[in-house]
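What follows is a structure written as C-alpha cells; I'll ask about it next.
Only one protein chain is missing from this complex, and each of the others stays in its spot.
Presenting subunit A:
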Amino acid sequence: FASRMGYLLYKHISAVNIIKRGCVCAENRGVSDKKEVYDVIISGGGMVGSAMACSLGMDPNLTGKRILLLEAGHKKVMEKVPDAYSIRVSSISPGSATLLSGIGAWEHITKMRCKPYKRMQVWDACSDALITFDKEDLLDEMAYIVENDIIVAAITKQLDTLPDNVQVKYRSKVVKYTWPVFHRTADAVPWVQVTLASGQTLQTKLLIGADGPNSMVRQELGIPTVKWNYDQSAVVAVLRLSEPTENNVAWQRFLPTGPIAMLPLSDTESSLVWSTSPELAEELLELEEESFVDAVNSAFWNNENHSDLIETASSLFRGALSTMTPSAGSPRQLPPSVAGIGPKSRVMFPLGMGHASEYIRQRVALIGDAAHRVHPLAGQGANLGFGDVACLTQLLSQAAFDGKDLGAIQHLLEYETERQRHNLPMMAAIDLMKRLYSTNAAFVVLLRTFGLQATNMLPALKEQIMAYASK
C-alpha cells in the first residue's frame, strides 16, 4: 500500500511504473482479421460486467464501437418474476440506481421487484449503543434491496435492445489471455488476445476484467493483490416475518461472532445475511427450520452479552451526551420477529477482503470484485462495482470523443486513481468496523460504544457518512 500511495502522489514516477507494467508474454500471430478485432471485450457477465457492457453500448460517443461481453454461464432471462425470493440480494445505493436508470435497466427492475428502505439501525450486542441512519423526514429512500438475479435479468433485457455492435457471447469460457508487447515491432500484434474454450481467438483494443473475486484476468496479469480471508462465512436465507409490517428499515446487529443483518424484501419477507465463524455457520445450516428461526430471533433480541460495567459506562456517557445535544439521537426500535424461512434453502459462502494494487495494465482494466472485494457488513460491494462502471464509462466516452485509442494508458490511469481514491478509504473503514466489532474485550467494547453513541448524536457526521456511501 505504501508504494502505491507513493506512486499516486508523484506522477513523475509514472513513467517508471508504466515500463514495469509492460507485457508478460506475447505470441506473434499473423495479420489480425478485421472482423475479430473488437474495441472492447468485457470478461464476465455478472451484475457489474453486464452493466459495463450496457453502459458502453448506450454511450453516444461510443456509437459504432464493437463491444463484446463474454459470459461463461447461460443467458439469464426472466419472463415472469418468480414468487419465491432468491437468497442473494444487494443493497443498491442511490448512486448505483442512477447508473442503472441511465442504462435503462432501473425501469425493468422497478417493474419486476425491488424494495426501498428509509432507515438503517445498527447496534451492538455487547452494549446498548446504537446508531440510526435515515434521510430527513423519512420521505426519501436511503437505498434499495434488489435480488441479484433481477438486476442481471433487467440488464440482459436492456442489452437485447442494443444495436448489433454490442454482442454477448454466453457459455464462452476464456482459457487464455495473451498480452500486448510493450515495444512494438513490425509483426507483433498490439492488441490483447482472448482465447476461448471453443478454440476461437478474439482480439481487442481494451480488455475489461469483471470476472469476480478470483479474477483470471488479474491472476494472469500477475497483479499483486492484498487479500486475506476473514475467519467468517456468511449464511444467507429468506425470512418470513411473524406479522406484516411496514418493512422499510434495514437492521444490523454486531454480535461478537459477527454481524447479523435483516434486509427488507417486502412487507412479509426479509433477507438474512449472517456473518459468523465457519463452524457456527455450518451448524446453522444444519439446524431445523424452527431452531434456526429461534437462533435468528435470539441473535437480534438477546442481551446476554451485556455486562454491568459496560451498561453503566454507556448510560453515563449517553447522559453526558444528551446534556450537550439534547435533541439528537433517535429512539431505539426492535426488529420484527421471524416466524419461518422461505422455500429456498439456506446457503453459506466464505468471506474475505481483497484489493488489487493495480486496477489497470496496458490495454486492461479491472472493475467490480475483480479489483476489490469487501465484507458484506456495509452493503457496499455491488455499489463499489457500479461506481467503477460509471467512472470508466465516462472516461472512455471522453477519450473516444478526443479521438484516443481506447486502450491508451492515460485515461486508464485516471480511472485507477479516481477509483482507488474512493474505494480504499471505504474498504479500510469496512475492514476496521469488522475488526472493531469482532471482539468482546471490555476496552474495545467501551471504545466502540462511546464512538457509536457520539456519532449517533452528530447529524452532520452521519450525513457525511451516508453521502459517501450513497455515491
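Heads up, the rule we're going with is that a contact is a pair of C-beta atoms (placed from the backbone, for glycine too) under 8 Å apart; a residue touches a chain by one contact, two chains touch by 3 or more; residues count from 1.
Simple rule for what comes next: contacts and distances are computed from a predicted model.
Among the names given as "Translation initiation factor eIF2B subunit beta", "Actin-related protein 2/3 complex subunit 4", "Ubiquinone biosynthesis O-methyltransferase, mitochondrial" or "UTP14C small subunit processome component", UniProt records the absent chain under the name "Ubiquinone biosynthesis O-methyltransferase, mitochondrial".
Contact with the undisplayed chain is limited, among A:64, A:199 or A:331, to A:64. Although one chain is not drawn, its touching partners on subunit A can still be listed: residues 11-12, 15, 18-19, 32, 34, 37, 60-65, 184, 186, 189-191, 400-405, 409.
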